[in-house]
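One protein chain omitted, others in place.
Now for subunit A:
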Amino acid sequence: MATRSVSPGGALLRSSRLFSLPAPLPPPSNPHANTRWNSDTMTTPYPTHQVITTVSTSRKNGDWGLKRPLPLRSTTKSTVAMLRVKAIDTMDQITDYSSGADHGITLLKFQELGLPIVTRDANAAKERANLHTPDAPQKSVFEDDIDFTAIGDMKERAELIDKRWKFQGPWLAGMQNGEFQKYIEKQVRPRRAQFRMFLRQKLAEEMNADAKAKAMDAGDEEPNPIRPKDISEEQLTNYLRRLRESNSTLFQMVSQFLDLAPLKPPNVVVDNLDRQGVKVDVSSNPYAENGPPRTHPSAGLSYLRTKNYIDNHPIYGPQEQIKPVVARLVKPRRQMGGIETPKFGIAGIISDVPLGDVRSNQKFSGSKNQISVDNLEVEVPGGPKMWVLPNRANIDSEGKILLKATLPKLEVELVAKELIGEGEGIFGKEREADTVKSSEPALARRQYSKPAFSSAKGYGVR
């Protein structure tokens, strides 16, 4: 085999951390950036830097495969070996690193949910199936007909507009006015001449098709095709006037030229126009309504295609629903200006837990399985939690993970509790694990040993 031998130095470089660290992603737009309350150090909605890890023996020596060993004091205390390297070397001859456990663990937790990343259903809104509908059809982002990036010329790009997720131009509906003005000035205006040429081509195609159809009707020979160059300025001006008459055709031309991400007006608008007899071309691209994703629509979070699998329990056999998980009540329902919905965290992600006429929202139902979403229950060690069934996950155009959950059936919840040694089991049997419960007071003591505020009474401790 005639493989080119690589020099020892080259081989070392190729297998080094230096070359395996990708360039950081552009930072997410901070939603708090334009408010007066923000934090620079909060966990971002998506990671921008690669998280690296090392084996425990190397970690003890500070060896992370980087240019120099890292300080042991700050890298060996954490349970998980996860670091994020911002710069391998700086002017001060130090390696700039910080803990990468936040996103690293979030990824692990997400994978534990066993959820595929799905697209927003293009027709869901049309059928009035809103986001809270748990049974809306789910289509994996890895389906062949919507997941490809190998696209040829402009014509092919235009044909595949309803199938793609990657576009050269921006998604206009997601732009602020200032951003839009800058885009027009910097990117669009310099391409005026190019656009006129593009229109000439379109006009030539149109005229050729017309002439051909006429010749066929008359039984004549096919006329010589008109080249874009042959079109006079006057013809082009007339064509422009015609285009201005029909907005939607002009928009199609512009979006084809700039390769804009498809837009979908809100349903209310479409319905109203429909009632008035105005035809609107509604894009069926799954990303038209809420914007195309920043990266691959799966964001590398999950490579599953479907969640239609069956969990098998060692004793009870195949389960009807997949394994439920515990959701943490991060913030109870508040009244600030309007009503702020209670916020639940699933796998470290603030998620949409169903509200309305469901168990979690019934205040006086008296069931011991439910928690109050109106108040913090400080007596519960670790904070109140609720069993939920993660149902649907997708990534929005800002890179955020939108996770939706429903409530599991009570039996499913019971089985899940039993698996981790909580609860009494389905048949009311006493568990041997009950002896472990003696650790609970210790936990409570640890929780409240350091009162955070002046009076313990104010915090419901005593």
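The working rule: a residue touches a chain if its C-beta (ideal position, glycine included) is under 8 Å from a C-beta of that chain, and two chains touch if they have at least 3 such contacts; residues count from 1.
The criterion applied here is as follows: contacts and distances are computed from a predicted model.
A.B. asks: I want to check something: the complex is missing a chain, and I'd like its UniProt protein name from "E2 ubiquitin-conjugating enzyme", "Small ribosomal subunit protein bS18m", "Ekc/keops complex subunit cgi121" or "Adenosine deaminase".
C.D. replies: Options "E2 ubiquitin-conjugating enzyme", "Small ribosomal subunit protein bS18m", "Ekc/keops complex subunit cgi121" or "Adenosine deaminase" narrow down to "Small ribosomal subunit protein bS18m" for the missing chain.
A.B. asks: Please identify which residue in A:E112, A:E143 or A:E179 touches the non-displayed chain.
C.D. replies: Of the listed residues, the one touching the omitted chain is A:E179.
A.B. asks: Of the residues A:L25, A:I88 or A:A101, which one touches the chain left out of the display?
C.D. replies: Reading the full complex, the residue touching the unseen chain is A:A101.
A.B. asks: If the hidden chain were put back, which of A:N38, A:Q187 or A:T295 would touch it?
C.D. replies: A:N38
A.B. asks: Pick from A:I146, A:I349 or A:I371: which residue touches the chain that isn't shown?
C.D. replies: Reading the full complex, the residue touching the unseen chain is A:I349.
A.B. asks: One chain isn't shown here. Among A:I371, A:I401 or A:V415, which residue touches it?
C.D. replies: A:I401
A.B. asks: Applying the definition given at the start, please give the residues of subunit A touching the unseen chain.
C.D. replies: Given the touch definition above, subunit A has residues 30-46, 101-103, 105-106, 176-182, 330-332, 334-340, 343, 345, 348-352, 363, 372, 374-378, 396, 398, 400-403, 452-453, 458-460 touching the missing chain.
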